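Of the protein chains in this complex, all but one are displayed in their positions.
Entry: chain A
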Amino acid sequence: MILRTPPPKRPRTEPKALEESSPVGSDRQLFIYEDSPVVHVQPPSDHLLCTYQCRQMVKSEFFDALSSAEKQARDYQSKWETLNDSFCKVDSERKKFREQLLFAEQELAAAKGREQALQDQLLKEVNDSSERFKKQIQSYKEIEIKLKDEVNLRKKAESSAASYKEKESNLEGQLSHLSESMKREKLSFQAELAQLKRESKYSLSRKNAEFEKMENRAITAEKELVLLKENMEDLRKHLNECLHQKGEAEKKLATFTFQEPNSSDASLLVKHLQEELRNYEVEVQEARKLKSSYDQTELLREKLLEERNRRDRAESEISKLHELQFSMKALEDELSSWKMLMQTIPDVLSPDDVPAKFASLQKEVLDSMKKLGESNARLKQMEVALDGAQLSKQSAEADAALVRDKSKGIEEEVKQLQLMISMITDERDRLKQLLEDSNCMKSDVAGSGISDGKLLQELQLSLANKECYIKELESTVQMKQEMNNRQREEIKLLGEKLNDEARKIKSLERESDRLRSEISLLESKLGHGDFSTESTKVLRMVNTLAVDSEAKQTIEALRSELQKTKDKLKAVEELNNQSGDTVKSVDSHISETLKQLKEQIATLEKREERYKTVFADRISVFRRACCELFGYKIVMDEHQRPNGIPVTRFTLQSIYAQSDEEKLEFEYESGNVSIVVNGYCSQPDISQQVGIFIHKLNSIPAFTANLTVESFNRRTLS
């Protein structure tokens, strides 16, 4: 509480006492200073009686002394008056100074009160700020601990990310290898597809040609049928004419029985007719023979064609063998390259370990992805914590700014107080000097000034104490300032650390985004249909709907043709049945031949079906046997060159192939087999062998055999 300056005290009435106590006047008797104030008057002795002169001399001397004494007294009195005046002046000055002192004391007390209040405020604020700083320090310590944990986690995540990066780089390398191998396989498959297309086109063209042949045959058969019909009609006409002639002849004979002359003509006619009949019978038999021979030739032709087809197929399969051998070589080379790769891959000793390694790597990738996800979650938590820390930091900074402002205000107030204190000390010094002067003055007039000196000493002591207290406050304020400075520095350091952590978090987020994009790319690749040839294979049915439909179409076409020929034969039989008795013998032969033909057709159909099933079984057995004997899987396809020439392509894949890209391709055209250059053949080892065995020595079996031996050796050695 600030004390109001008391009103100035009224001056005391002491000088009156002093005046009263220090009378100035002539009422005082002049005492001659003797040791004893009592003057003992002794009776005069006789010998001491002085004469009148002596008395007069004594009187004069006494009066002189009196006058001098009076003069001195007057001088003393004037001096005393002057001193009294000066004393009054000094006293008034002393009173003034005392009033000033009291005022200063009051002001000091007020200042002290203000100081006390300010100190209390300062203490409170300092306590509050210290508490806040403690809390902030605790929070910063917690954040530091969290930061340390997060830094450790980040280091672990970085180390794991580095390891996963390495693994990813390795996986990428492997993926690149896989993609390259897949590209090669794709190219090879595309080539195979092209081959298959060509082969299918070739087979289509061949089948079309066969169909045309069949059509031509059918047309020729129809034409022959037509011719036969015409012949039959002619024969029928002849028969009818013969019958008619026979009837006429019989009539004539009957009439001739009544009319015997001209019997020789009738007999001649009859003979002639009989000869004609015989001729016609001979012709019919010849026609039948021709027909049977024609049918037999047709059957023989069909057999020839079938056997030619079998021969072509066998030749095509043999050519495919060569291609398979090439492909085997390519596969062996690829196997060797993969084995080299495998050697580079740690913990993989055999090809069987690769899928497990891939599975383990995939699991590791999945684990790493999980860990990445967890680290992302932790990063997000860290971000949240960072945001909270930043907010707290901002609030702490705001509090620190407030505290700084307050401290600045307090410092200013302290400075003001210090100025005041310095002013007060100056005034005190001045007062001291005045007091000393007054003391000096008072030492001349002792007594009444002693109490004032004591008061001054007390004031001085209180001033000294206040000064000490002020110094202590200044020291505490300096300490607080130093603490504030230290906390500011710590806050700055924490802020810098937070910024670094934020940057690291951003970099980790970028890496995680990049990894996510890579993962999405890999997933898209997997979704696209890419696969690992070491763990997966693609299968399809042999007889697809297209092939089945084509075969069925051809079978249906052939059946329809058979049905047509059967119908035609039936019509012919019906016609033959309608002809009459004279042709019955001929018809019987024809019917017998027809029955035979039908039986032959039935047997041929059965045989055809049997041949088909047997062929399917045999061809599969043949293919497996070829694979087991020669060591190559052979795939035969029909292709068509750009110039339209159909070509049979054989793709050979060795059973010892280490990858699907090791395939050899051969083209077969009109008895000539040529090797097709593909990715596998373009490898230096293979191309060298191609140059030696095929181009120089012109021996494909030697080439394929050499490849199988090499691949077998590689396989066994590996």
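We take it that a residue touches a chain if its C-beta (ideal position, glycine included) is under 8 Å from a C-beta of that chain, and two chains touch if they have at least 3 such contacts; residues count from 1.
In this text, contacts and distances are computed from a predicted model.
Student: Quick one: find the hidden chain's UniProt protein name among "Succinate dehydrogenase [ubiquinone] cytochrome b small subunit", "Calcineurin B homologous protein 3", "Ribonuclease P complex subunit Pop1" or "Mitotic spindle checkpoint protein MAD2".
Tutor: "Mitotic spindle checkpoint protein MAD2"
Student: Could you tell me which of A:Trp80, A:Phe189 or A:Phe712 touches the chain that is not displayed?
Tutor: A:Phe189
Student: Looking at A:Gln394, A:Asn499 or A:Ser535, which residue reaches the missing chain?
Tutor: Reading the full complex, the residue touching the unseen chain is A:Ser535.
Student: Based on the whole complex, identify which of A:Arg132, A:Lys165, A:Lys197 or A:Arg217 touches the chain you can't see.
Tutor: Only one listed residue reaches the unshown chain, and that is A:Lys197.
Student: List the residues of chain A that touch the chain left out of this view.
Tutor: These residues touch the chain not displayed: 185-186, 189-190, 192-193, 196-197, 200, 355, 524, 527-531, 534-546, 548-549, 552, 620, 635.
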